[in-house]
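A single protein chain has been omitted from the complex, and every remaining protein chain is retained in its original position.
Letters are used for the chains, namely A, B and C, taken in the order the chains are written, and counting of residues starts over at 1 for each.
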Amino acid sequence: MLFETVETPGLAQRSYLIGSQGQAAVIDPRRDCEVYLELARKRGLEIRYVLETHRNEDLISGAPTLAEWTGARVLHGPNPAGPVAYAETVREGERLELGQLILEVLETPGHTDDHLAFALFDQDYPDGAVGVFTGDALFVGDVGRADFYPERREQVAGQLYDSLQKLLALGDQALIYPAHGAGSVCGSGMAERGFSSIGLERRNNPLLQLDREAFVARKLAETHYTPPYFQLMERLNLEGAPPPPRVLRPRTLRLGQLQGWDADHVLDVREPLAFLGGHFPGSLALPVDLLPAYAGWFVREGERVALVGDTEAQLHEAYTHLTRIGLDRVVGGVVDVVSAAAHGHACESLPTVDTARVEARLFRRDDDWTLLDVRAQHELAEGAIEGSQHLYLGHLASRWQELDPERAYTVLCASGKRATIAASFLAARGF
Amino acid sequence: MLFETVETPGLAQRSYLIGSQGQAAVIDPRRDCEVYLELARKRGLEIRYVLETHRNEDLISGAPTLAEWTGARVLHGPNPAGPVAYAETVREGERLELGQLILEVLETPGHTDDHLAFALFDQDYPDGAVGVFTGDALFVGDVGRADFYPERREQVAGQLYDSLQKLLALGDQALIYPAHGAGSVCGSGMAERGFSSIGLERRNNPLLQLDREAFVARKLAETHYTPPYFQLMERLNLEGAPPPPRVLRPRTLRLGQLQGWDADHVLDVREPLAFLGGHFPGSLALPVDLLPAYAGWFVREGERVALVGDTEAQLHEAYTHLTRIGLDRVVGGVVDVVSAAAHGHACESLPTVDTARVEARLFRRDDDWTLLDVRAQHELAEGAIEGSQHLYLGHLASRWQELDPERAYTVLCASGKRATIAASFLAARGF
Amino acid sequence: MLFETVETPGLAQRSYLIGSQGQAAVIDPRRDCEVYLELARKRGLEIRYVLETHRNEDLISGAPTLAEWTGARVLHGPNPAGPVAYAETVREGERLELGQLILEVLETPGHTDDHLAFALFDQDYPDGAVGVFTGDALFVGDVGRADFYPERREQVAGQLYDSLQKLLALGDQALIYPAHGAGSVCGSGMAERGFSSIGLERRNNPLLQLDREAFVARKLAETHYTPPYFQLMERLNLEGAPPPPRVLRPRTLRLGQLQGWDADHVLDVREPLAFLGGHFPGSLALPVDLLPAYAGWFVREGERVALVGDTEAQLHEAYTHLTRIGLDRVVGGVVDVVSAAAHGHACESLPTVDTARVEARLFRRDDDWTLLDVRAQHELAEGAIEGSQHLYLGHLASRWQELDPERAYTVLCASGKRATIAASFLAARGF
Partner (left out) sequence: MLFETVETPGLAQRSYLIGSQGQAAVIDPRRDCEVYLELARKRGLEIRYVLETHRNEDLISGAPTLAEWTGARVLHGPNPAGPVAYAETVREGERLELGQLILEVLETPGHTDDHLAFALFDQDYPDGAVGVFTGDALFVGDVGRADFYPERREQVAGQLYDSLQKLLALGDQALIYPAHGAGSVCGSGMAERGFSSIGLERRNNPLLQLDREAFVARKLAETHYTPPYFQLMERLNLEGAPPPPRVLRPRTLRLGQLQGWDADHVLDVREPLAFLGGHFPGSLALPVDLLPAYAGWFVREGERVALVGDTEAQLHEAYTHLTRIGLDRVVGGVVDVVSAAAHGHACESLPTVDTARVEARLFRRDDDWTLLDVRAQHELAEGAIEGSQHLYLGHLASRWQELDPERAYTVLCASGKRATIAASFLAARGF
């Protein structure tokens, strides 16, 4: 048997390839899907099925491409928004054979209306499911968000509760394989540990300790952020997106050429301290590992992007991230910031402030100065700072006019990375 | 958290690297152990502990080398054969902290007297063990052999039963991480599936469905083979073996030079059909993927080996296998069999016989002909062939004199590979 | 400056990437041309020019694909067969700037009418060309064949002589960069050494020691073979071929399924001794390293191919070779020959004969037996065997009916590989 987890960094998305006796299935493939075909063929497996736990809203599905390359059937849950162009609809209880394995469809709405889980059975191990692909219903240490249908949040929270009971009923022995790990935008409470079982979740997952009523109340109280690019993902994953470009290396630009390319955004993907040390005026700091999570707040569908990085390898990584979320009109990339800076080409820096100074200012209550906290709502709960103003980083692109360009702002987050993003955004707008 | 399984092909051995918050532990490292240090350091983890579930008898431990490179503590169970030179002895109930994880020692004798399991706890998941490293006590679908102490087999089978109860007591939710997967010489009933939980094994593992008495009876009835190189492994793993050579590529020989190098064995690691098509007279067919399992039956400690392969990459693979079992006096390697054969250099071939002809001969009961079955005892159970003679492949090296060089033999196994090994062995002895 | 040679194994074709100060040119790209773009972008270079020394007849050009991906200009010599669809025509003396380098066009007809060489100058080294891309005009130790226009062979041989004088005039100091190395079907006398200079060739290349008359006579006396697939290459390289498939791994077949797939050819790409040891009846032996040179003799445009190999990696290599010569209708691949053979699935073997026995038979002049020599004409010159019959391996596909199926044939070549191909071909036709 082959069992491989393909994790997509940045998005913390997990897809799976499972095979037995010459046949394979892929669960939730990402857009750049050569990896699944390579893995399967290397092991002499034919991909017969592509299973989607739900219509992904945070990344482009590779299902249509993989189906075209292999002739595999794509299976998807019943989608009220209309048929998924490249998939067949499957229903509760349908069973797929895969060598000595069986995959059984479980309708598990809540996160989305079309959400499925796939219970895994092994004919040699007849007593109980051996595992379950839980999609965005159940994570290690958390459950899926249930806020995508604002007008009926209470209903879908209840549906999610019922779906989770269906998963728990598979038995403590079953391993779980969710569609996301820690670090995803699809949930903030996921555990650092990558593996789990139904039994471990039943006993320890905080959400699974609640009764239906308390569960619904808890889900209604949660706040989640929904970046604008989710809409693009939803449309593309209904229609079927084309495969990504074959070569994910942007054209080489020089700093002096940047204007000529008429990019809508110059994204500086270097580490924050390098950005602070010197950067191209007007560029937006988006450290490469945060690109998947935050580019979708600042870049809109169809906008042209130029990239600034340390190395060509970093530009390649950034480009790859962008293709996975469909924001891949990359006009070119720049790697000569250091030498441009040394030659006096327009280069700006941003000062950092240490904690002691911030505390002193807060204490003095400086009149013309504001500490701007750009962390997420749930982080505030862990420690809000008195006297600070809160505006979530993701919302900055749409709500920055609420701030006063005449004031001095010091931006704060947990790691310094998001504060740099925010500071770069405001600096480019004259703050 | 980092959790990586490092599987050693051929031996089907599994070792693990687990890390949390900057600290890591390695369970049952193999001899070529750069891989663990690379994985850990890439993720910013320091290896603090090297845990051995037992003194391995089928491969060389990398624990002493890894300890020397990292300063890690090596922990081992109480070994009646004397202290393990490079390790500290730990006892039931000792607990090691590793970031937010805890590893707890479980004494689990049976497979060997010094056998330990390590239960894994996650401080964020307080209710129940999240997993357990089961060593050679419990596999997916099988349990460890209990025949290493012939004079007290009944006692150790009972100890193994008790150790398994201790593992079951950890709860259905706990995942299991054994030291071997399907294909190991340490057990023949392992499942194809690589992952499992205590619950899955409790419900489905055939050995765990028995009571103590039936379990002991079953274990006493089992036959296992013990290749001679196990003794070498036991001694080296008590003393601590040195690291393997840095470059695992043998010197290049030409077929004409083979005699000059005065090798004790010429091992032809090509695929069986290639060997049958043409090979160097006197060479032993040992297809590279079977080398870990069968080289230890034919090559003794300190003997010199020359390798014959298709490609340099295949020689590299063969050499790597041999270093893992300590039979690494490789004097050189040859890749020019095809051209040597074409130039009329001594090259022999062996005929294959199809099933129909074998059946006809068996039916006719040819007097001067014997069908020799070299499969393992447990395979005979699945279908012995009437009229055939049985001699296990591994025993051929010590018992071939029992056969009659004047008779014609046709050798049989399940896949054709082991039959080729046996045929090559006999042909080299004038059969 | 970047200078990279990309060698295509099997075809012994050489392409080049050269870059300076942010700009790059590719000379004679092969069909799978991601490699050039990756290399260039990694070094911050934009590919501005794709230069073709001539319309390749032995492999598919990657120029149209590379041009589409980069916007580069493709430059080609004046082609009497009509305009090259994806290229601009350049003429003697045109100069391209590439950072501090200059490439100058030299019309060098002879091998083909449209043949160009590109002399390379470095502005920092003004005295003399630093190198020259010689295409198929001048190789290390040989010159190009001049037999593609049968009706005017004398004329083109003379043109080639004149073109070579033009290259020699660049001066002894200039390095040469030909389009082929040793092992190409485009010339048999190429030296093992990969590098050379005009001076080295002027002094040592046997063809360059001749005067015009002797040169023409020598070229007219040469015999070259022209596989039928050359016509396909010529057409595709005039029109522009599409890029190869993204994933070059064939579908997995089982030996039992081969008939079901209705392939026109079953190509067994394993090493010859493995084929001889056991193979699928009717399959053609084509060891993977000989595939580029010989597949084009046996497989015609549009025919469906199934592959038999040792490993999936070998199938991948075979598939890659086939895409480079446009014979890539690969319906699937098989890797389970050994186990199929063991299970008595139709499997045949071919006997080898050692030199002593062949000599005895030749001496005895066996009446019903023929030694068939399938080597190339120029090899016969080095040692023809009295009493043998000659039929070039490549011609077997079209001329095998000249042989007598009632006779016994022993096939001979230099390395045993081509003899195996021929024997497999004849065996499949009932010989």
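As a working rule, a residue touches a chain if its C-beta (ideal position, glycine included) is under 8 Å from a C-beta of that chain, and two chains touch if they have at least 3 such contacts.
The shown structure was predicted, so the numbers you read here are calculated from the model rather than taken from an experiment.
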Contact with the hidden chain (one of B:M1, B:I18 or B:L45): B:L45
Option from C:E68, C:E94, C:D122 or C:D264 whose C-beta touches the chain left out: C:D122
Among C:R95, C:R193 or C:R399, exactly one should touch the missing chain; which is it? C:R193
Where chain C meets the chain that is not shown, the residues are 1, 3, 20, 100, 122, 124-128, 130-131, 141, 171-175, 191-200, 202-204
Chain not shown, touching residues in chain B: 22, 34, 37-38, 41-46, 69, 243, 246-247, 249-252, 254, 312-313, 316, 335
Residue ranges of chain A at the interface with the undisplayed chain: 270-279, 310, 337-339, 341-344, 347, 349, 351-352, 354-356, 413-417, 419
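Operating definition for what follows: only the chains that are shown with their structure count from here on.
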What's the call on chain B versus chain C, same or different interface residues, using the half cut on shared numbers? same
Counting in whole Å, what is the centre-to-centre distance of chain A and chain B, each centre being its mean C-alpha position? 42
Between chain B and chain C, tell me the centre distance in angstrom, where each centre is the average of that chain's C-alpha atoms. 45
Chain C touches at least 2 other chains through residues none
